[in-house]
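This structure is in structure tokens; I'll ask about it shortly.
Note that this complex is displayed minus one protein chain, with the remaining chains in position.
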Amino acid sequence: MRTLLIALWLFASGAHALEAAIVEKLAFGESDEQVAAIAALVAAGDEKAAAVLQALAEGELQTAGKSVLIVKGEEATDAVTGAKVAPLPAEREDVIANNRLRRELAGALAGLKLISPQREIRLAAAKELAGGADAAMLPLVKKALEKETDAELKSMLGQIAAAMELKDGSKEARIAAIRMLGGSNNPNTKMLLLSVLEKGKDGSFAEPDEEVRRDAQASLRAVEGRLAWGERLGILFTSISLGSILLLAALGLAITYGLMGVINMAHGELIMVGAYTTYAVQNLFRAHAPGAFDWYLACAVPAAFVVPAAVGMLLERSVIRWLYGRPLETLLATWGISLVLIQTVRTIFGAQNVQVENPGFMSGGIEILVGVVLPWSRIVIVLFAAAVLTGIWLLLTRTRLGLFVRGVTQNRAMASCVGVPTPRVDTWAFGLGCGIAGLAGCALSQIGNVGPDLGQSYIVDSFMVVVLGGVGQLAGTVYAALGLGFANKLLEAWQGAVLAKIAVLVFIIMFIQKRPQGLFALKGRAVEG
Amino acid sequence: MVAMEESLGIEPAPERPSVDAAADFTRAIEHGRPDFAHGVILYLDDISVSFDGFQALNKLSLAIDVGELRCIIGPNGAGKTTMMDVITGKTRADSGTAFFGQNVDLREMSETEIARAGIGRKFQKPTIFENHTVFENLELSMKADKRVRTALFAKLASDERDRIAETLRLIRLDDAADNVAGLLSHGQKQWLEIGMLLMQEPKLLLLDEPVAGMSDDETERTAELFVSLAGKHSLVVVEHDMAFVARIARTVTVLHEGSVLAEGPMDRMQNDPRVIEVYLGR
Partner (left out) sequence: MGPIADRIASAIARLYGARGWSTLAAFALVLFVMFPLCNLVVPPGNPFYLSAYWVTLVGKIMCYAIVALAMDLVWGYTGILSLGHGLFFALGGYAFGMYLMRQIGSDGQYRANMPDFMVFLDWNEFPWQWWNSDQFWWCALLVVLVPGLLAYVFGYFAFRSRIKGVYFSIITQALTYAAMLLFFRNNTGFGGNNGFTDFKRILGIPITIPETRMALFAITGATLIAALLLGRYIVTSKFGRILAAIRDAEQRIMFCGYDPIQYKLFIWTLSAVMCGIAGALYVPQVGIINPGEMSPANSIEIAIWVAVGGRGTLVGAIVGAGLVNGAKSFFTQAFPEYWLYVLGLIFILVTLFMPKGVVGLWSQWKNRSA
């Protein structure tokens, strides 16, 4: 069968125009002849041939007397010439494809897609073939390889061809293929190379030639090395991504807890409020300005800052203010606030999770290696976290509010004496921390579901970041967030997500033993007490 | 004066070996009680402490004799409180040595162990147990076996009650014995803290500004008390009230910028030009 096909291919390979004889064989011939005709059409490898095969697959190929027509609804074209046939001949018969023919047809069509003018179709076809292709496709693949101009597709096709050569080619062809595979970064090639080195049950190698095996070893090492790098890059990126999310979640706490010493258990819920604000803004855009939907974040980011900040300032004025200096009471009261906030959101938006859609530019991602995709949404969040961090840093070091906050933090009485309006500074600083929590919520809404319980899952993590980083230090918070991100992801790759999380928590508990003040604590003069 | 001394009960309390022998897990006691045979009770040598670049103590050396009453003066930031922190184990010295007697290395010990070895401390701001009664404050600080097991089943023996009553009279709080300590006046709190210190029966007393907030009358009585304690106990008093220092001091040490600037009798110190420059002259 295979030899027959190849013979036919040799016979037909010169033909560039669609030959009437082949089409006729396809339409009128016996089963064997039809199969040969399909192979010939594949080998012709042009669009007309593809059209004929497509028509056959979809039952649109009909015969009228001697001529072969492609009938689409009420219109018909001649399969050989491509000319319009009108009027539609009354006497027509369907060309019936039996099961065997259908099988051949499916493979052939997949192959033909390789030369489709549309890149996506070619890519899809190549991906399909990369999973495992029939040797009969080799000529077609080679042909497509010659024509292909896209670098990515070219390398994929090259690999596919190499894989095929490995199975059936001559020794030289196999060695060439193996060397070619050595340049790949596709996990599938690793399997392929491994199969070359495999031993059969009787102890003999699948690949009889030792030279070929040696080359295969070398190529395998090269591929494995590259794959390992890809994996490392992937982990690196997800670590940075997780770290920046932790950082966003913890930055607000670094201000309210770290600088002001207010233990705000409702911090997670302010993140949640920020996420829901984003959701509300998104809905407004969808309802009133669908054309500008891609720009809704431009409105949502400020809103996600202002709303939680306002909630925070209100809370500071009404509850937290009265509990300064009583941290345990503050803890309980703010926990109560968190419960009220959760239930309020449930009442307004419902208990179900809601979906926040990414703007267009945030969907998709960059594929740095096969299987390693950096989603745009995560890249944007990393950049966003960096921007927020810079903003806070500037605010604390370059503005009057920042000066006041630092002053009040270090010596409340003295700051008050030199005329700093300490109560107002408290309110503003607390609002700032809550606003930043809201920004974290806005970011989180872009990568996951938004629900009333969103905050609860971040509160323990964000406190761990602040505790680990040390109180009163932005730098500590940054290092702790990134460090925890890395630790989590590295352990996750090794032991799974839950154990990783537990290990990190246990580590923090142990760490606090050694350095109760965290990574970056100021060593103060011992205070009386 | 003599009558007062008797009422003070400042005779060295009869040694009660049962207590010390039972306190078997205190290193200081396990590895030998402090040895004062050479007449020195406290020996600091070359102690340095710094906080974030601020040199709180700078190669401080100081020796206190058994039974001595030493006053320490110096301007704010001279390192007086830090020195007490180092002696009591609250702050660790970066370098230098600190010995209690000949043989007890204070730098190796926790606050609790140091207190059990026989060093008592009064803080600058009176720290008492504000929610306990005056009586209970004294009960808790009384020299006794201070382990968990004993505390769970402890019952006050009658001689212990007597000792508390005695101290109550001494600090003139016998009428307020059942009052909550937090409601006392500042001066009374100072006295209560001194009373608690005495209940501990320490060999060395560190007193940080003991007369701050006291009336003249109270200050005078405190002076009398300290003078009468000296000899049986060793006292180190940090005080800003120069009149008080002059009233009680035999030897005065002047600290400046973390080290000893001068040391000697009060009148000589008052006329020392260096001292006048950094402190008294201002």
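For the reader, a short list of remarks on this structure follows.
Should a chain be cited, it is by its letter among A and B, assigned in written order, with residues numbered from 1 in that chain.
By our rule, a residue touches a chain if its C-beta (ideal position, glycine included) is under 8 Å from a C-beta of that chain, and two chains touch if they have at least 3 such contacts.
What you are looking at is a predicted structure, and each value in this text was computed from that prediction instead of being measured.
One chain is not depicted; across the entire complex it touches A, B.
Contact with the omitted chain, checked across B:63, B:140 or B:227, is made by B:140. Check A:21, A:298 or A:339 against the missing chain and you find that the one touching it is A:339.
Mapped onto subunit A, the interface with the missing chain covers residues 263, 265, 319, 322-323, 327-333, 335-340, 342-343, 346-347, 456, 459-460, 463-464, 467, 498-499, 501-502, 505-506, 508-510, 512-514, 516, 529. Against the chain not shown here, subunit B presents residues 88, 90, 110-112, 115-116, 120-121, 123, 127-132, 136, 139-141, 143, 146-148, 151-154, 196, 200.
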